[in-house]
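Below you will find the structure I want to go over with you.
The other protein chains are all here in position, but one chain of the complex has been omitted.
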Amino acid sequence: MKLSFFLSALLAAAAPVLFHSAAHACAVCLSGSADDPLTDAFNWSVLFLMAMPYTVLGSIGAFLFYNYRRSTKRASEPSARTTIAPLTWIHKESGR
Amino acid sequence: MSEAATAHDAHAHHVELGFWRTYVFSTDHKMIGRQFLFLGLFMLIIGGLLAMMMRWQLAWPETEIPLMSWVPEPYMYGGILPPQTYNAFFTMHATIMIFFVVMPIMVGCFGNFLIPLMIGTRDMAFPKLNLLSFWVGAVSGVVMLSSFFVPGGPAASGWTAYAPLSAQAAFTGVEWGQHLWIISLIILGISSLMGSINYITTIVNMRAPGMTYFRMPLTIWSLFITAILLLLALPVLTTALAMLLFDRMFGTSFFLSQGGGEPLLWQHLFWFFGHPEVYVLVLPAMGVTSDILSTFSRKPIFGYHAMAFSMISIAFLSFTVWGHHMFISGMNPLLGTAFMMSTMVIAIPSAIKTFNWLGTLWGGSIRFTSPMLFALGFVSNFLIGGLSGIFMASTPVDIFIHDTYYIVAHFHYVVAGIIFALFAAVYYWFPKMFGRMMNEPLGKIHFVLTYIFFNCAFFPMHFLGVGGHMRRIYNPMQYEFLQPLQGINVFITVSAFLLGLSQIPFLVNFIGSLFAKKRAEKNPWQANTLEWTAASPPPHGNFDAVPVVYRGAYEYSSPEVKEDWLPQDRQLATTSTAARLH
Partner (left out) sequence: MVREAVARRLIEPEVAEELRTPALGGGEEPPTGVTSTQPAVSNARLALLMFLAAEVMFFAGLIGAFIVFRLASPAWPPPFQPRLPVGVTAINTVILLLSGLTMRLALMAARRGKPTRLVQWLSITALLGTVFLGIQGYEWLRLIGFGLTLSSGVYGATFYTLIGCHAVHVFGAAVWLIAVLLQARRGRFSERSYAGVQLCAMYWTFVVGLWPVLYGLVYLS
């Protein structure tokens, strides 16, 4: 009883997604018909614009990540290490 | 940074700049922040007065507005507001409130003032760019205000400037007003671009030693994300505005169907900017609220990482939802469904934030100071505004409430709700900005009056909207079905006037406290973040020595120390492990 109620509620909730063409109770969707080239044009434009921020952020993120990795590597090279290691060793020797 | 820092060290305490370099063309981030604050507060008064006149017209249509009979003929007729001027007023009210009040204060003022102080550096990465950013923004404000004085009056096509209404002077009868509106916003875009580049560079490169990304206060997180949103969204508005200007001035027809153009394209580009813009407005308010709630609950913020990541995901999703502003404009139903889903998904991070705020309050030893009260006011208003937003996200419901007062209620709960966070921030950081405390009793009176009349003014708008009261309508009395609702309109108008009057305690408090004799202490709220380790107000160069950060910003009521706060830069001998946990 409870399960069937739950399932039917779920179905009702999912209905607008599954049957969107039937459910689009849109009174003024004049330019919304699928075979209109303008609709298609807007769809592509929406997709393009939607993808752009992520493309830009992704490339900048990748660039920064690459640079940070490189500078990290440079910092951990032996030449950079040598100054720190003896100092640390001295500290241990000092027995504090 | 190293060179700049050492250069500053040498000069930090012996800088004697003239009046112009100190107060007008200053490169000091704190002075630029104060300049943005005064610009924003001045514009807030203008925007508020415009709203008052509109409210009078809606409650008592076509009657004489008191004290306004001096306005010359084409704009007002003996104090009576004609439809043309009404259109101009709601356009300018929204434009001023969004672009010249909330953005300059939340992003411009607190961004500039807080970022270097809170991340522990001496100034922004590019102080001169910062100076330029303010003055370009001020020029933009002057251009916007000057449109009140050109023939035909200011822009009258709504702040959204939907084409073709905005694309041809004949439609609104406004020639130069709309030109200036477009030009002003393009200039403002340049100002914001400079600001956001500066913010991002400063936050990424100039944090104090030990200030990792996940030790930054949430205010800084929010401003960081806001800057990224501005950076990516505003250029598209500039594109659209440039195209609109071309349509109006050079005879192109991007948005005019008689020349083969497409009016819907304007909405498409405008809302691509417009929706991230909503989060540009609200994210700093959220960040500020998080800091204030934590400080005055004397508890660590609940779910710091969740707060940061929910802001990131809000920003991430904000570029996928702009179509929900265009459900009624005509759209492929499949696309509409996708936009509806993504819009509803954005409710999840917003809900995470709200629940984490409640979690922060839970069991805290709350101090009801004015900033705390206003922050709580923001949370409650944001909750109402967020919930009414979900109704509009759903296409079938949106068809009925679109372009009604329901949506007016919704965005005022969010955007005018941001004003609560704005006041909270002003009360909270006033001691740091001006070196004096604001008066607490006056602040509380201000809060109580503002909170009551805010809700009286905006909540009944939901009922009007469901009753079919159109947005931007000049005279509701001309429709028979709206006449029974007129009582609500009168109630809203009276509340709005009282809301306006409730700001007098704030003005008195603000100006009076500026000249108060008693100086504020370094850390009057006993808060943890780095700005409270600097003097009040901080000198040129902010810190005596650049602080070293050992922990996150929210170590309140820590068992490690006997006080209930633990500043980020205090080094504890025995608690190295506690520090590392963050």
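Lettered A and B in written order, each chain numbered from 1.
In this text, a contact is a pair of C-beta atoms (placed from the backbone, for glycine too) under 8 Å apart; a residue touches a chain by one contact, two chains touch by 3 or more.
As the structure is a computational prediction, the values presented were derived from the model and not from experiment.
Engineer: With the missing chain put back, one of B:Ile200, B:Met307 or B:Leu464 would touch it. Which one?
Structural biologist: Only one of B:Ile200, B:Met307 or B:Leu464 touches the chain omitted from view, namely B:Ile200.
Engineer: Thinking of the whole complex, not just what is shown, which of B:Thr22, B:Gln84, B:Ser146 or B:Thr252 touches the missing chain?
Structural biologist: B:Thr252
Engineer: Based on the whole complex, identify which of B:Gly261, B:Gly274 or B:Pro476 touches the chain you can't see.
Structural biologist: B:Gly261
Engineer: Sort through B:Met97, B:Ile187 or B:Met211 and give me the one touching the missing partner chain.
Structural biologist: The missing chain is touched by B:Met211.
Engineer: Could you list which residues of chain B touch the chain missing from the display?
Structural biologist: Considering the whole complex, chain B reaches the absent chain at 1-2, 5-6, 119, 125-126, 129, 193, 196-198, 200-201, 204-213, 215, 231-236, 238-240, 242-243, 246, 250-254, 259-262, 265, 268-269, 272, 545-549, 576, 579-580.
Engineer: By the contact definition given up top, give the residues of chain A that touch the hidden chain.
Structural biologist: 37-38, 40-42, 44-45, 48-49, 52-53, 56-57, 60, 63-64, 67-68, 70-72, 75-76, 83-84, 87-88, 91, 96
The working rule: only the chains that are shown with their structure count from here on.
Engineer: Taking the mean of the CA coordinates per chain, how far is chain A from chain B in Å?
Structural biologist: Here chain A and chain B have centroids separated by 26 Å.
Engineer: Can you name the residues of chain A that touch chain B in the complex?
Structural biologist: 16-17, 20-21, 23-32, 34, 38-39, 42-43, 45-46, 49-50, 53-54, 56-57, 64
Engineer: Please output the residues of chain B touching chain A within their complex, sorted ascending.
Structural biologist: 204, 228, 232-233, 236, 262, 264, 268, 272, 319-320, 323, 327-328, 330-337, 341, 395-396, 399
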